[in-house]
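With one protein chain held back, the other chains of the complex are shown just where they sit.
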Amino acid sequence: MSNAVAKPKDWVPKGDLQKEISAEKMLLELPRELLFITGSEAAREAIKRANIDCAISYPITPQSETMQQAGYLYDEGYIKEYYRAEEEIGVMSATAGASRAGVRALTATSGPGLMRGMEAISSWPGARVTPVLLDMCRVINTPLAIQPDNIEISFLLNTGMIMLHAENQQDFFDYTLAACEVTEHVDVTLPAMVSVDGFFVTHARGPVSIPSDEYKLNRRDGWRSAVPAMDNENPPARISRDAPIQKSNFISYHMHASWQQEVFAALERSGKYFEKLLKGRIEIINPEAEDFIICSGSAVSQAREAVRQEGENGRVVGLVKVKTLRPFPTTSIVNALKNAKRILIPEFNQAGWMHKEVCSVLYGKCKANIVDGPRVFGGMTMPTEMVIEWLAKARKDFP
Amino acid sequence: MSLDTIKPSPGFLEHLPIEYQDLVNHGQYGKKMKASDMGKFKELIEEHPMCAGCAMTLFIRLVFIGLPNPEHSVIVGTAGCGRLAISQGNVPFIYGNYGDTNSTASGLKRGLELRFPNQKKDVIAMCGDGGLVDIGFQGLMHSWFRNEKFATIMLDNEVYGNTGGQESGMTLKGKVLKMAPRGKVDEKMDVMGLAKVAGVDYIARIAPTNPGRVLRTVRRAILVAREIGSSYIQAYTSCNIEYSIPTPDVMKDAFDIEKERYGFEEIVSDRAKKFLDEVEKKKK
Partner (left out) sequence: MAVKRYNVRMAGIGGQGVVTASHIISNGVVISGGYSSLVPFFGSEKRNAPVESYVRISNEEIYEIGEIIFPNVLMIFHPSVITLGKSYTMPFYTGLKQGGIILINSKTPLKFSRDEQRELDEKEAKLWYLPATEIANEVAKTDLATNMAMCGAISAIFGLPDLESLAASVKDRFVGKGIVTSGGTAALDSAIEKKFAKKQKLLEANHNTLKATYQYALDQGWANEGAGSKKESAAV
């Protein structure tokens, strides 16, 4: 704690000195420097380059270290507006409010905070606002814990928002920047959530290569959007963007239905941008394998190690990493797994949402035996030994 | 939106709906309307699905007339009767989630200030008593403590009208309503007092008995919010359905309640008073 000091009169916000470039240039072209940093620091580096206008914070473990870093970035002038709001309903409402004004807004939360803000968050896609939400996954079910468990992701799968699941610190940096641009394409105009498993990534150090901070993304153009900003810059009309279509008649039913259809169509349209910026929406290792692991987030790291150790023992195991949970890369997954014989789906949650997703897209298109696990939850990690054990069991059960 | 935006390109006006033509030719844009002008110009809100004889509707109509810059205003609302009328007005309206008005308005106002550094945009959070002090209490109070620069207007009908007549925090003690089968146990919440404690710069309590006074109060609240800090208007807008007030007696009820316990009151901070004195002197 120290006392506030006013900025000198000749203070220049550091963000003003950065050069604006596209996400394509930022992520795919600029030379990079390798750092060894935590996931929270990777988020800070992404936010620093994301040309954020407004960041609104509220503390919750394990997210706090990210949004307090955003506060320092505001102090340095990389972010134009920043405050600590009352709680997550307030945070999510205000973040949407800022986005409605036509500026780039960002916030971050974790498990219970996400649930608290859920009513607001689930209204974002339909409101066609474009904030980016960083989500550091943690336990939400009772008994409560602060440890990583990504069951919260399952609650958002059907909202219509873009959902990315970062495997590690590097992904967290790249996905955040990609999300900041893709959300604002006119044919998308949707919010995005970038999830990462708390602690395992946020508080752990790993290698992250990043471009120079002399650059930042192009600013949001508030005039370019699928629906006008709430800025009263359009001729008046007796229509509100959030028409309260609460009359029970067929016009209101159609209005809601067509609006939602368009939200989910826009979500699909975002896929092509991620395909480019993330170099594919899935990653495949050992495509010729008969045994496959498919997963997202931290589970991918454990699976990679399992694939390596199996390889050292002469067993070829394939791996599919899913980067975009929404839009779900259905076609790529079907193509990658159509010749698999056994599929393992390791997850860091009890519900097995990835298992359900994968089963639903593979149904009738693949003859593999799909194993319902392995799964850990409540915060524990999944040792590589566990993945290898499950692989051995699958081979025995389905010879 | 500049006033020019309202005007269609040459040759197009006649092809637009008559409603729109009236707004351009006979609307309130760029003018300051008086209560006595009502009926002589095209108002921002006319048609609405509110109950016959609803006092809230009259008040909302007056708020629209009182907007100092409708072409640069955005209204934020939430569930409740009021939004059925507000959403029909010619001012962008955010119908947000339950009780999120003052949080949403905080982000919106700050975003607009970033995007339009040379054009003040007025943000007005207008919704019912339940939306503001029950479900929206946290957002309301914190927006005041943060001294957010937008106006908050409570349409206080002392009941959840839209959901069918449940007691709210603003219901008087002892009233039997739904969810208060033995009568409300607690006192009506002193939101004026809360606003004062939170340091709101302009606070007013009003009943829609004097249209001219409503217009002046709305203008004051919005101007103070624009230049000084948070402002709050608490307006008695009776629910003639749930309180069984015969339609012809709605205004009589407003006068009675005003006299009994809802008299006009302004609590103005020193800096807001100084500002208002300057603005109002200039106009004279």
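Chains here go by letter, A and B, matching the order in which they are written, and residues are numbered from 1 within each.
The rule is simple: contacts are C-beta pairs under 8 Å (C-beta built on N, C-alpha and C of every residue); 3 or more make two chains touch, one makes a residue touch a chain.
No experiment lies behind these values; they were computed from the predicted model shown.
Partner chains of the missing chain, restricted to those shown and counted over the full complex, are A.
Checked against the full complex, the one of A:18, A:95, A:168 or A:349 touching the unshown chain is A:168.
Considering the whole complex, the residue from A:41, A:88 or A:310 that touches the absent chain is A:41. For the chain missing from the display, the contacting residue among A:30, A:115, A:146 or A:226 is A:146, taking the whole complex into account. Per the touch definition above, the residue from A:159, A:270, A:302 or A:349 contacting the chain not shown is A:302.
Touching the omitted chain from chain A are residues 36-38, 40-41, 61-62, 65, 69, 146-148, 168, 199-201, 203-207, 298, 301-302, 304-305, 308, 312, 380-385.
As a convention for this text, only the chains that are shown with their structure count from here on.
By the touch rule above, chain A contacts chain B in their complex via residues 53-54, 56, 80-81, 83, 85-87, 89-91, 93-103, 105, 119-120, 123, 222, 229-238, 240-244. Every residue of chain B that touches chain A in the complex is listed here, in rising order: 1, 5-6, 8, 19-20, 23, 44, 70-74, 76, 83-84, 87-100, 103-116, 121, 138-139, 141-142, 146.
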